[in-house]
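One structure is given here, and the rest of the page talks about it.
One protein chain is absent from this view; the other protein chains keep their places.
Just so it is clear, A and B label the chains in written order, and each chain counts residues from 1 on its own.
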Amino acid sequence: MNKKHKPSSIIYKVFIYVALIALAISIIVPVAWVFMASVKTNSEFIGAGTNPWALPKEFHYQNFITAFRDAQMGEFFLNSVIVTAVALILLLIIALPASYAISRFDFKGRKFLNAMFMAGLFININYIVVPIFLMLSGANKALHVEFFLDNRFILSLIYASSALPFTIYLLSGYFKTLPKGFEEAAYIDGCGHFKTMTKIMIPMAKPSILTVIMFQFLAFWNEYIIAYTLMDDHGTLAMGLKNLMAVERTATNYGIMYAGLVIVMIPVLVLYICVQKQLTQGMTLGGLKG
Amino acid sequence: MNRGKSQRRFVFACLAPAVILVVLFIFVPTINVFRMSLYRMGGITNKKSFVGFSNFIKLMDDKNFLEAMQNSIAIIVLVTLCTIVIAVLFAALLSRGKFKGKNFFRIIFYIPNILSIVVIAGIFGAIYNPSTGLLNTFLEAIHLDGLKHQWMGDPKIVLYSVIFALVWQAIGYYMVMYMASMAAIPEDLYEAASLDGATEIQIFFKVTLPLIWSNIRTTLTFYIISTINLSFLFVQIMTNGGPNGKTEVFLNYMYKQAYGAGVYGYGMAIGVVVFIFSFVLAAIVNKITDREVLEF
Partner (left out) sequence: MKMKMVKKLVALSLVSAMAVSGLAACGSSKDDDSKSEGDGKVLKVAAFEGGNGTQIWEDIKEAFEKENEGVTVELEMSSELDQDLTKEIQNGDVPDVVYYNLGQESGFTETMLKEGAIADISDVFDDELKGRLLDGILDGTDAQPYGDGKIYLAPIFYTPTGFWYNKNLFEGPNAKYTLPTTWEEFFALGDQAKKDGVSLFTFPQAGYFDATMYTMLAQSGGMDFYKKALQYDADTWTSAEGKKVLDTIGKLVSKDYTQADTVANANADGGFKINQQNVIDGKALFMPNGNWVISEMAASTPSDYEWGMMPAPKWDGDTQQSVYMFTEQMWVPADAPNMDLAKEFVKFMYSDTVVDILLANETTNKETGETSPSPVVAPVKGAAEKLPEGVSQTTKDCYAITNQEGVVSVTGKWATTEPIEGLNMNDAVYKPIESINTGDMTVDDWQKQLVETWQKCAEAAK
């Protein structure tokens, strides 16, 4: 450890603090401002002489009630929880064995599959969402059912699929770093492939799994383009917010709009504060060495 | 022999679900995008006629597309450069520096990354508003009126306003990633360096940077992929390409063409070009940043 203090170190430190504080302020202030704006009345936003920095004249909490009701936040919240949870479970069940197999076994076609998953990284979900929609709607028509669209499970499955290339890339990167000795020992003890994977290898990947969960939780929770295209009555929270923004903007109800932003922001912020330690630790051990 | 067979079975069982899903929900739709780019078809009714490569040929003369391409490349390059420099610097500071509040800063810096794009766009709408925006009213309050700008209106500035928002939301994510790989650098390397009398800055360039180089390389690919995606989501909500195409990016242009102009096939041709572009760009970047990996 370097414990010496050089003469330039004070200037250096001041500079560091200024830089860090500047960035921190640029994050805290706007986020805090949205919280403040969410309890303002409309007249505090529009018209001559309004100051965006002024404190709210009164605590206009009605904005939250209106936003919650108009955006069907209660129902959408539940849908978001279901879709996100199911998608995460599916993702892990599918990605873990795949990453394990592709990183620890040598077999014909491994290179090809690796390349395929890598190529998947470059496919932007934004331009394949309509073909996916057409495919699902075609399946509905072919089978004479109303099953494939507006279905929370299907949405979860598509979320999981869209995250597979990145997750496999991440997890297999981690599995590769583990010494070969683990499996040999397990085989000698009489464990089969499956048992070796579930009992020995996957538990060791816990930090990486945590990283995956955190990343994909945020991605699934905040996603709205796929949800918007595939869902109708069973919308998600991000969709509700997008709708709310569209309606309130045309109606210029700024307070209600910001209240909606806050409602969507809070669960993520709370969760983040609870798990931030594991998140950064997970990344530390997550074998993101590429 | 038997073992080989059971291993093959195991590998197959492990990979089959992932392969099926990736093929079904990623590759088949992508092939459809490629196929539809060869048709002239509407986005709503999907009536179509085969036109071969005509969409691609028209694309080469479409100056709106070329402008969108130019903007997208500028965004990718600038967002990547700014984010890398800031994120690596701050990561080094937070993992090597010795001062109070390290944890606090780490937590705060990651916040933009957890927010929904809709929320971020809402926040930046409030910041950039010309007369009641947080930025301009703040500059006015501290008597720096000269720095006030039409952040969303001045064609010379607006692209940078969008880039700032993108960098703002990306810093935390990459910073934490670089911190992770810095934490993996053995402490004795630093000790050896400082015993040799190296300053913190020298240590940064001689030890830290080379050792996390492979990590930075990996993230370059992420930058390309995610900036293409995020610039679309930001632009769609913040400026919708305006003023007069000055912030148009290619995926937003693709959407406008596919749904707003009745030429869905043409929109898909744009999608194909974007896909190939990002793939080739990633390959080139990978090639030119390839240098001997320092192991520790």
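Simple rule for what comes next: a contact is a pair of C-beta atoms (placed from the backbone, for glycine too) under 8 Å apart; a residue touches a chain by one contact, two chains touch by 3 or more.
Being a predicted model, the structure only gives us computed values, none of them experimental.
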Contact residue for the chain not shown (choose from B:Leu59, B:Ile163 or B:Ile228): B:Leu59
Residue of A:Ser26, A:Thr66 or A:Thr198 in touch with the missing chain, whole complex considered: A:Thr66
Omitted-chain contact residue, chosen from B:Phe10, B:Phe90, B:Phe109 or B:Trp151: B:Trp151
Hidden partner chain, residues of subunit A it touches: 41-43, 46-48, 62, 66, 130, 133-134, 137, 140-141, 149, 228-229, 243, 245-247, 249-253, 255-256
Residues in subunit B touching the chain absent from view: 40, 42-47, 55, 58-59, 61-62, 64-65, 121, 125, 128-132, 150-155, 158, 237-246, 256-257, 259-263, 266
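Quick note on the criterion: only the chains that are shown with their structure count from here on.
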Residues of subunit B that touch subunit A when the two form their complex: 6-8, 10-11, 13-15, 17-19, 21-22, 24-30, 32-33, 36, 46, 86, 89-90, 93, 97, 99, 101, 104-119, 122-124, 126-127, 129, 132-134, 137-138, 141, 168, 171, 176-177, 179-181, 183-184, 187, 190-191, 194, 199-200, 214-215, 217-219, 221, 225, 228-229, 232-233, 251, 254, 258, 268, 271, 274-275, 278-279, 282
Interface residues, subunit A side, partner subunit B - complex: 1-2, 4, 6, 12-13, 16-17, 19-20, 23-24, 26-31, 33-34, 37, 45, 50-53, 94-95, 97-98, 100-102, 105, 107, 113, 116-117, 119-132, 134-135, 157-158, 160-162, 164-165, 168, 192-194, 197, 218, 221-222, 224-225, 238, 241-242, 245, 257-258, 261, 264-265, 268-269, 272-273, 276, 279-280, 283-286, 288-290
